[in-house]
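Note that one protein chain is taken out, while the other chains of the complex remain in position.
Here is subunit A:
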């Protein structure tokens, strides 16, 4: 099999079947890295830009290797250089400004940025992050990037007539960044659009954003879309028309209640199913995760199933996050063996995925 997925099968993969294992993106930051940020932000501390860069490099290398030791087929650096999924990008896009924190709930706040001028591509966003991670990694590297709809929806818009227009402008910038990432060698890009789950009526706007994002991106670049925490019945099957290969969805947290949504209409793309709950600080057993993976096989055949956690795992204790990754990979490999041996009946069949569908 060729195409944008098969390139991620490790050379020494032990089984005929291949369930691609990966992460959504974020990973718990080592305590010393949090401490380094505090010192960097403390004007009185003797800790400058050079030391902070070193801390980010060290944390990025550490987590990338931790992912590899867990056996993941495609790895990330756990977003060690990023603080938050909107703020990080807003700091790099010309036109954004920060005015202060706003409430999300209780005493949890978000430094919600304002678009105060027309948005333009400023400094690079993720190319340096990718180049470093790719350099230290033996395995292929996935790049998660916050999508334009979420960047628009989670900002104040002072300039554009509508949020939709802002989203399209941002989509053009995301396209520019992805082109730069592809030039740097990236072959697996995941666009994160959590805001879609909360405003499902806007799925057509997200679709138009994605059309702009994929413009002139080569066919061998695998594109995924991550949507978490919402009512999928309000966006499925419409999202299947998006020009991406894979959908990464949160299902374990809801105890797979929404699985039937994806069976009512044939899942014609690759399915990256959340098999681990990112919000419980208990490591799921290999057996439990295997049962979850089998649920995914009710939706798509093995060659189109990706195995991943529900969402970024940055809020978990680090040893719990690592335990979850290890068990997830082991569960996937055992399922592959059972598939090889013909011990699992694959229910789902379906068309090959293509970005051009």
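Assorted remarks:
Following the convention adopted for this analysis, contacts are C-beta pairs under 8 Å (C-beta built on N, C-alpha and C of every residue); 3 or more make two chains touch, one makes a residue touch a chain; residues count from 1.
Please note the rule applied: contacts and distances are computed from a predicted model.
When the unshown chain is looked up in UniProt, the name that turns up among "ABC transporter permease", "Inner-membrane translocator", "Cation:proton antiporter" or "5-methyltetrahydropteroyltriglutamate--homocysteine methyltransferase" is "5-methyltetrahydropteroyltriglutamate--homocysteine methyltransferase". Among A:158, A:241 or A:282, only A:158 touches the chain left out of the display. Of the candidate positions A:15, A:165 or A:198, contact with the unshown chain belongs to A:198.
Between the chain not shown and the residues A:45, A:102 or A:281, the one that touches is A:102. For subunit A, the residues touching the absent chain in the complete assembly are 99-109, 112, 114, 116, 153-154, 156-158, 195, 198-199.
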